[in-house]
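All protein chains but one are shown at their positions in the complex.
Our next item is subunit A:
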């Protein structure tokens, strides 16, 4: 079996997906790639089942909110090849009133709660999810609390503003 490294993964993905995947770099050795929400399910299924990549362990699904971007939300998947200990990070940027990505529950049953948590905190809709309900917050919360516009502390409090620290 050939030793898998980031370059091999890049070549392999490039040969199949061409320009449908973009490479975001490898901070601290962990390869990060980006794709579109239309392609994410195909990409996940490919890297999971491909004989060469075998990134078949879903470590985590989460999201990040970038309020200043056009596509405000990044859904981040961490996958792991347990045979050769290679991880990759796949990002999908989505925006709009109702950010939507296809659900990965058809590939991993464990994605169920990870996606529910992401929905609960960011309001990302996972299309095809069997049971997309809030999970940690109460059902009638009404907001998605991990979005950046949702304040944690009293917004009138100014003694912690960066301004006072010369920034």
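The rule is simple: a residue touches a chain if its C-beta (ideal position, glycine included) is under 8 Å from a C-beta of that chain, and two chains touch if they have at least 3 such contacts; residues count from 1.
Basically, contacts and distances are computed from a predicted model.
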Query raised in the report: Which of the following names does UniProt give to the chain that is not shown: "Ligase-associated DNA damage response DEXH box helicase", "NADH-quinone oxidoreductase subunit D", "Phosphocarrier protein HPr" or "Spermidine/putrescine import ATP-binding protein PotA"?
Result: "NADH-quinone oxidoreductase subunit D"
**Report entry** Touch list for subunit A against the chain that is not drawn
**Finding:** 27-28, 30, 32, 56-60, 62, 64-65, 76, 78, 82, 85, 87, 89, 108-114, 117, 121, 130-131, 133, 135-138, 145-146, 150, 152-153, 162, 165
